[in-house]
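Structure, as structure tokens:
For this view, one protein chain was removed and the others were kept in their places.
Right, subunit A next:
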Amino acid sequence: SGGVGALAQWVLVELQGEVEPRQSGDLAGSLLGDLHYTCEGVPVLIVGHHILYGKVVQLEKPFAVLVKQGGAPQPGPAGPHGHYTVTALIKTKLLFKTRPKPIITHVPKKV
């Protein structure tokens, strides 16, 4: 259900490929990267050794973020069963589709 009171507005960040933590173990709590915007409004994401350039897209079809109530098995192919609450709406996404530019760290000269 939507519920009373304004729904939070979140943003979707769309990246190519998969996200893996640098260290083995849970993703929870670990850093992804820094998100900047150029003065022209182009999003720039620095993830690990990569720079990603993206664009701000207003979604033609917004998303609702559903949170399952009372923890349960993953939704199966027949459909999500159980109670869900709409936690937030997403009307904007930051789409990073360009090939990541690797950051070449400066190698110190041997003396």
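The rule is short, and it goes like this: a contact is a pair of C-beta atoms (placed from the backbone, for glycine too) under 8 Å apart; a residue touches a chain by one contact, two chains touch by 3 or more; residues count from 1.
We adopt the following convention: contacts and distances are computed from a predicted model.
Trainee: Name the omitted chain as UniProt records it, choosing among "Cell division cycle protein 23 homolog", "Sister chromatid cohesion protein DCC1", "Hemoglobin subunit beta" or "V-type proton ATPase subunit".
Mentor: "Sister chromatid cohesion protein DCC1"
Trainee: In terms of residues, what is the contact footprint of the unshown chain on subunit A?
Mentor: 1-8, 10-19, 26-39, 41, 43-46, 51, 56, 61-68, 71, 74-75, 77-81, 84, 86-94, 103, 105-106
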